[in-house]
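After this line comes subunit A, so read on.
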Amino acid sequence: MILEDYGDIIHRCFRCGYYKFTKDYSVVNCPSYNKFRMETYSPGGRMWLIRAMMQGEIKSTQNLAKILHTCTMCGNCVEECRFKFNEDIMDIITAGRIKLVEDGITPPTVRDFFKNIYTNGNPWKEPQRERGGWAKGTEMPLYSKGDEYLYYVGCIGSYDPRVQKMARAFGDVLLEAGVSFGILGQEEHCDGNEVYRMGEDGLFRYLAEKSIELFKGKGIKKIITLSPHAYNIMHNEYPNLGGEFEVLHYTQFLDKLISDKRFLIPEGPDINVTYHDPCFLGRWNKIYDEPRRVLSAIPGVNLLEMDNNRENAICCGGGGGNFYTDLIGSGDNSPSRIRARQAYATGADVLAVACPTCMTMFEDAIKAEDLDDKLILKDISEIIIDAYKLSKE
Partner candidate 1 sequence: MPNRQDVYSSLIGMVGEEFVSNRPEELYLYSCDSSANPPRRVDYVVMPKEVEEVQAIVRLANDKKIPIVPMGAGLNLEALTLPVHGGIVMDMKRMDRILEVNEVDRYALIEAGVSQGALISYLADNHPGLQHSVPDAPPSATIAGSALICGYGHLSTNYGTHSEMINGLEVVLASGDVCKVGSSFISPYWFGRGTLPDLTGLFIGWFGTTGIITKLAIRLYPKPKVRDMVIYMMKDPSLLPDAIYKITHTQMAEDVSIIGQERPEWMKGYQIISVYISGSLDAELTLKRQILKSLFKNTHVEDKITFIEGPAPELKDEFLELPFFATKVADWKKGGGFEYAGAIMGLDKVARAWEQGMGIAHRHDMLYSYAIRIVDGGHHVLFTYSYPFNRADKDSMQKALDALSETQALALDIGAIPWKPELAGQKQVIEKMDPTTFNLLTEIKKTLDPNGIMNPGNWEASQDDS
Partner candidate 2 sequence: MITKDQVYNSIKEIVGDDFVSYSPEELYIYSRDPGASVPRMADYVVMPKTTDDVLRIVGLANTHSIPIVPISGGLTLSGLAIPVRGGIVMDMRRMDRILEVNERSRYVIIEPGVSQGKLLSYLDKNYPQLRHSMPDAPPAASVVGNALIYGSGHLSKHGAHSEMINGLEVVLATGKVCKLGSCSVSPDWFGRGPLPDITSLFINWFATTGIVTKLSLKLYPRHSKRDMLMFVLQDPDTIPDIVSKITATDMMEDVLMVASKPPKAGSVISLLTLYITADSEEELVFKQDLFKDMFADYGKEGSKLIYTPKEMLPPKLIRGFMEEPQYVAATADFKKGGGFEYVGVAMPLSMAPKAWKKGVEIARKHGFDPLYTLRNIGYGHSIILAFAYPFNRADEDSIVKSRDALADTNEMALEIGGTPWKSELDGQEKIIEKMDPITYSIMARIKGLLDPNGIMNPGNWGMG
């Protein structure tokens, strides 16, 4: 993506402000605009600044980089913009970031993100050999030729202690259901979705090509991803680099298992659950129903919807690398805290997520909102595994 490709589109942004809202205007739904409030931090502001940069009216500065990188790529603006070029907004902002990377201007935490992924394969500079550590003590098999599915976990699932539990939970479901699958463990590479969207085009290609080569080499045809981010990049971009695979997000797979009756969920505890739609599953890929079907299929679960759900869900704030770079920062107008409050307001006991990024963001937000003992954070697989544990007692 280069900015010049959008030369006949960028100036068409009217900065009308539809992008700020949900469909019914009840809430301001742009995560960065909510936090920073200056017009520069809104989608229209970024479009105009990118154009100004192209015309030489403003220079590439660290401040401009901060403005561009605080966009979490949540896609609310794409959803709400009333004009025909709405589809291109995310790509234009990505192209703007690419230009800044080329100019050597990135916020320090963004630069570290890229560097660490390049050198260590993950943002935290954790050793590559520890990448499979999350599966230690489980029966998760390593992928071998002939296995039907690759279970792809991703960086956060591999290294973040809380999300490792999520990774294990889904793995347990796969084991329980007798699915033919394997994991890559320490051979797994970063999928590159964030890198792609943060503007390091070269690094993304490097990562994607590495993964594609690895998958092909192992004869992998079908992939189940823990993260919607991985789903997004593998399903939508890998084919452009020669990587044609059948990719499913784990909630889609669960939905299939349940509808194919390959997997029965025993009666679980009676709980009120509210579900948060992750951006890369929901708005980006229009997958809204499958996670809900899965939750509704769990006996005991009473599903409560937040006022702003599906295409109106507010982003957790972790996208665009913000789960690491923390450019949006905290404070009670940070998107994850806003969403935690919305979840709590439904009266639910459990906030169900389907994305590792959402999970890390909400873990901090729930603490910050003092909701630790009032709102329990779980991913969908964990709720299923809880039901299993209960039935075995």
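Simple rule for what comes next: a contact is a pair of C-beta atoms (placed from the backbone, for glycine too) under 8 Å apart; a residue touches a chain by one contact, two chains touch by 3 or more; residues count from 1.
Here is how the candidates were picked: all candidates are chains of the complex that A comes from, given by their letters.
The model shown is predicted, which means the values in this text are computed figures rather than measured ones.
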item	value
Complex partner of subunit A (touching, any copy) among 1 or 2	1
Subunit A - residues contacting candidate 1, complex	7-8, 11-18, 20-21, 24-28, 36-40, 45, 48-49, 52, 57-59, 61, 63-64, 67, 82-85
